[in-house]
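Quick one: structure below, then a few questions.
The complex appears here without one of its protein chains, the remainder shown in place.
Here the chain labels run A, B and C in written order, and each chain numbers its own residues starting at 1.
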Amino acid sequence: MTHSIEVDMLSVFAGPTRLMGPVSFSVAPGGTLVIMGETGAGKSLIAQAILGTLPGALRAEGHITINGSRVDTLPVAERAAMWGHELATLPQEPWRALDPLMRAFRQVTESYRFVAGHPPVQAREDTAEAFQALGLSGAEDRLPGALSGGMAQRVAFAAATAGKAPILIADEPTKGLDAARHAKVVDLLAKVPATGGTLLAITHEVAVTRRLGGHVVVLRDGQLVEQGPAKTVLSAPADSYTRALLDADPQCWPHSNPHSAGDVILTAQDLAIARDGKHLIDGFNLSLKQGERVALTGPSGIGKTTLLDALAGLLPPASGHVTRAQGLSRHAVQKLYQDPPAAFPTRIPLEKSLRDVARLHKTDWGFVLRTLEHLGVRPSLLSRRPDEVSGGELQRISIARALTVRPSVLLADEPTSRLDPITQRDTLRLLEKVAAEENIAVVLVTHDRHIADKWADRILKLAK
Amino acid sequence: MLKTLNAAICIAFAVATNPLLAEPKTDVTIASPWEIASYDPTVSGSIVQSLQIMETLVDADAKGVLRPALATDWTVSEDGLTWTFTLREGVTFHDGSAFDAVAAVNALTRAWEQPGILQKAPITGISEQNGKVVITVATPFTALPSILTHSTTIIPAPAAFDADGNPIALIGTGPFSVTDFTPPQSVSMARFDGYWGDAPKLESATYLAASRAETRALLAESGDADLVFTLDASGYSHLQHVDTIETQAVPIPRAVLLKVNSEHPFFADARARQALSLATPRAGIAKAITRFPESAAGQLFPPALSNWHSADLAPLETDLDAAKALLAELGWMPGEDGVLTRDGERFSITLRTFPDRPELPLIATALQDTWREIGIELEVSVASYSEIPKGHQDGSLHVALFARNYGLTPDPIGTVMQDFANGGGDWGAMRWDNPEVTGAIQTIASTADPEIRAESIAEVAGILHQELPVIPVLWYQHTVSIDKGLDGVIIDPLQRSYGLSEMYWVE
Amino acid sequence: MSNQSEMMIDAGVSGAQSTLPVSRMTGLALLALLAVAAIGGPGLIGGDPAKQSLLHTLEGPSAAHPLGTDNLGRDMAARLLSGAQLSLSLAFLSVITAGLPGTLLGIAAAWFGGWADRLLGAFADAVLALPGLLLVLMLAAISPGSWWALYAGISLTLWVEYFRYTRQRARIVLAEPSVEASKLLGLGPWLLIRRHLIPEIGPGLLTIAAFGAATAVTSVAALGFVSVGIRPPTAEWGVMMTELLPYWREAPFLILQPVACLVLTVLALHLSVGGPRRP
Partner (left out) sequence: MNAFARMALATLATRGVQAIIVAVIVGIVSFAMMQALPGDAAYRIAAGRYGYDMMDAASADAVRAELGLDQPTLVQLWAWLKTLAQFDLGTSAVYGTSVADEIASQLGYSLLLAAGAVVASLLIALPLGIASGLRPGGLLDSMSLAVSIFVRSIPAFALGIVLVLVFAVQLKLFPVAGFQGFSNLVLPSLTLGLGLAAVSNRVIRDAVVDAMSADWRLFARTKGLSARLTLTRHVLRNAALPVVTYIGVQLAYLIEGVVIVESVFAWPGIGHALVHAIFGRDIAMVQGTALVLGLTYVALNLCVDLACRGIDPRGRTA
């Protein structure tokens, strides 16, 4: 039988060191392959190796066969010839993957025009259809900057699949999407094998794997730990790590024990907020008590982040007001960010950033080190720059940084949405732990209702 | 660089239209440093005259001998106070209008009202009397016809002025009429067929003002310009080895002078000025800067000024020790830093000069270094030349270096009078009153008798040579490059004309 | 892409930025050399930059004059060395006086945004619109022969480039969440500038500065060309370029010398910055 993708003993090296592999697997037309594993386990490397887009510093070994012809030996030019025609790719960050200066419609049209090779008029018709089918109507003239994450992902999908490539490679296609859009995109992917195509999806979300089914490959630290049909792997995992991965799915979390809330430290009275003149939320009320954990949910684009800014005092409310309890220091309210690397000065070693904060708040450096240890961060990491440590570690360091200020409130903006389930769970557990110890109130913005249910004392649902 | 060169060459071939091919040899292109930006004779008269667009009443040949131009002859009354100029018949301006006494009188009156050469003459009135131009003077002034050769006395057509008498066009009587004028860079001219004199052989000519000597040298070398005036020393010596052109250097009555403030305590004594003269390395300057050994000035008046240059004056010398000795006589003693001092005062002075003639700052720098050796500390200030007359007027000037043209008019007496009579003038002696010289100059100005003139001239030259109110440094050579194909080129030492009307192409 | 960079790190493969590349070493070495030349001046070879010998002009290299003599028979080596003092300090000072205000105003504009931004922007445009040449010539004319006026005028025209660059880059940097975080954590302006702005825009600024140094000296040459500038017998590279121009045909090696010195300086600056910008 012919396989559309066949990978045999694939490894990726950086110089002498093996970053990933060896792995072997194969997918037949109409089949689905899902690659699971923790963030930074080298899942993306597999996709890049198959595509032939590995960065210059990296080198792949082993056989890669696509539609019966071996490709890993081909020169880049010939592999590039397959892009769009035989292999389609869904990018990780749809926003960054679209040309910021070109309107959505044209970015898809040019695929039909130049990849599928349709005449201009037809290309435009095809694009119009695609926009219809993907529920993108109205977004034609928008620039990527004006698209929501889900829309951008679907535009990218349309642009990538215009060439009718039988094989679709999707790398973390659901990253940072809210529940509703999440489902839409997954459905989209599910259609691919249904129509005889081949799907290679990379994800760290068990839910996605469950929905897509097919063949599952589980990676850890670049090592293949287990593979097999989705059903068996998901229901009866053979490897402990796989099990851990499944357990880490928020669905399976135990309810965290509620915390005895103290006095009110932050109140918002019929707060209305707007950003760039765009009216977002009004009539929002909240009285936040010491040490309590509040989850804030709602569809993306409704203004959760903006609301946090208002609570943090970074954004003046359109009306209503935010009041802090007496004697609360100016820096008592801190924030955790969705994308940890973006929350640190890029070119400065982490230690410097932390020491700055410690010095400013006369916090003893020993305390910082203890907190880090407590959060399970190797002190050796501090000599590195933000882009040199993994997302999980960095998020923990940013928690430590926030604690250095001895805050009373932590506003966490989807702090774990980019982390794999295990790291996510551990990070949130730690957050819960320190919050309890330091008696810190936490407002957690999340779009995963399971997390909200299981982790928070109470949930605030924002709705239009 | 290669890459960019290639790119450039590509552009080149894309647009190249080579002007050197297919050039009808009835046209001449002249390049010279002087820009022409105004229609006003008092401002740009000299170029207009040199290009033979406009003419004066009186003309002068290369030797400075006067000859008729728009005036056929002139007479002076017994008392020498009334000059009458008979005008040429049948002369028309380029616009076809007739040249007559009215036009001449208007033009001259305007020139007379403007600051300029006519104001230096004792003129009391300019009028038209039955077709003749009559000029009255307060005191006998034999040089009047000579003055009327000056470029500021050219006669534009009435149509060259607007209602308020402002000049608005270049219309004259000369053999060439203006076809195109792009101030300040160029004038294009065509032969004027209605010219009263012999028709020029050239059909057209173009004048291009290229302010940079380097550019002019390249214009000559490439053949873009057939006739290039005023070349710098380096360019000149390079062009001498280019075989498509021949170079000429003509001595002209222009000299580089050091003007000394004779009232300044340092220079009140003639010996101080002689010391400066002795410390002036004329030979070195002539060799290194102008590169004409013969241009070292042995006396004030250049050989080109045949009547005034005197062979029996001993040429000025350079002798640093003698200079030191003279200064020592005057009580100057070297201080610990080598600079001379006299009762606590350092011999530290400022020399004013200007960059418009590139050689001047160089000469100044040369003086600075030589004078340093005899213990004079010299600050060189290169600025506008107007700082020199200014300094002369307010007495702030120490020493000034400049070039003086004694050939403004064929008879330099007017210039000499300004410069040395009655205590001197802006571009001559400063606070230096010498009755003999003043007297002699007045005699020269008022008499026509060659004997007396020669005597007085000798007297003036002699005293100036002794007293050195101004210290001669160099005499000028007028440097020209001429295309070998061009013939009949006459280089006028008085720089009154580029000689367009005589030159022609030989194939 | 971040994924595989994490991988590389975890695998212990460090980023390229840690080691100091050879080019930077050479750059710094060159700078040091120039500094020595400038400080030592003509003293280094014991020649007098003003001593003329009108009978030995435009001579090629010889034992007495390793780099030949100029149009007045002065020793080129001595003049280049004494020129180094003036030219380098001129370049340095004009870069400082242009770079500092330019950068600070740029940061201010980006920081406060709104009216302050628009005002400063308009001001910068107005300065650019006012022919820089006019400013320089005027300042040079106001105090003739003083090179302080020269570099003041030159930097007056140069600061805008720094301003524009800083303003545009700082806008982007200041909008990053990391800055918001640092503000929340209580970092003051000074720390924000040092930790966020300087590292981001520093290299770019230095590249501008390297070219700015060249511009400063060539502007002096340009001014000399319209015969404004430093009084004789002062030696300054730019002035020397103008002085030696007339002899470009006879003795091209002479005018090439100050040019070469300037090239060396700019090259040194560039290399020590780390060559072409971008991390």
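One rule holds in what follows: contacts are C-beta pairs under 8 Å (C-beta built on N, C-alpha and C of every residue); 3 or more make two chains touch, one makes a residue touch a chain.
Please read all numbers here as calculations on a predicted model, not as lab measurements.
Student: Determine which of the presented chains are touched by the chain that is not presented, and list them.
Tutor: A, B, C
Student: Which listed residue, C:V36, C:L130 or C:A175, touches the chain dropped from view?
Tutor: The one listed residue touching the chain not shown is C:L130.
Student: Among B:L202, B:L408, B:A429 or B:A445, which residue is in touch with the absent chain?
Tutor: The one listed residue touching the chain not shown is B:L408.
Student: Looking at C:L44, C:L93, C:I198 or C:L267, which residue reaches the missing chain?
Tutor: From the options C:L44, C:L93, C:I198 or C:L267, the contact with the absent chain belongs to C:L267.
Student: Of the residues listed, B:K25, B:R88, B:K201 or B:K390, which one is in contact with the missing chain?
Tutor: Residue touching the chain left out of view: B:K390.
Student: In the whole complex, not just what's shown, which of A:I35, A:L51, A:A248 or A:L336 touches the removed chain?
Tutor: That would be A:L51, which touches the missing chain.
Student: Over the whole complex, note the residues of chain A touching the chain we left out.
Tutor: 51, 53, 80, 83-85, 87-89, 91, 93, 96-103, 110-111, 114-115, 141-146, 156, 159-160, 162-163, 165
Student: Even though one chain is hidden, which residues of chain C still touch it in the full complex?
Tutor: Given the touch definition above, chain C has residues 1, 122, 125-126, 128-135, 137-138, 141-142, 144, 157, 160-161, 164, 168, 207, 211, 214-215, 217-219, 221-222, 225-226, 238, 241-242, 245, 248, 255, 259, 262-263, 265-267, 270, 275-278 touching the missing chain.
Student: Footprint of the hidden chain on chain B, which residues?
Tutor: 1, 3-5, 7-9, 11-13, 15-20, 35, 37-40, 42-43, 46, 114-117, 119, 152, 166-167, 182-186, 208-212, 214-215, 218-219, 221-222, 224-225, 354, 356, 383-387, 389-390, 392-393, 402-403, 405, 408, 418, 425-427
Convention: only the chains that are shown with their structure count from here on.
Student: From chain A, what is the lowest number of touch steps before chain B is reached?
Tutor: 2
Student: For the interfaces B-C and A-C, which has the higher count of C-beta pairs in contact?
Tutor: The greater number of contacts lies at A-C.
Student: Going by the average position of its CA atoms, which chain sits the greatest distance from chain B?
Tutor: The chain farthest from chain B, judged by C-alpha centres, is A.
Student: Of the chains shown, whose Cα centre falls closest to the middle of all protein Cα atoms?
Tutor: Answer by centroid distance: C.
Student: Return the distance between the CA-based centres of chain A and chain B, expressed in whole Å.
Tutor: Roughly 85 Å separates the two chain centres.
Student: Centroid of chain A to centroid of chain C, CA atoms only: how many Å?
Tutor: Those two chain centres are 46 Å apart.
Student: Which residues of chain B are in contact with two or more other chains?
Tutor: In chain B, no residue touches at least two other chains, as defined above.
Student: What part of chain C is in contact with chain B in the complex they form?
Tutor: Going by the criterion above, the answer is residues 50-52, 54-55, 57, 71-73, 144-145, 227, 231-233, 245-250.
Student: What does chain C use to touch chain A in their complex?
Tutor: Interface residues on chain C, with respect to chain A: 1-13, 15, 176-178, 180-187, 191, 195-196, 199-200, 279.
Student: Quick check on the complex: what are the chain B residues that touch chain C?
Tutor: 213-214, 217, 232-235, 237-238, 281, 284-285, 287-289, 355, 358, 361-362, 364-366, 368-370, 372, 379-383
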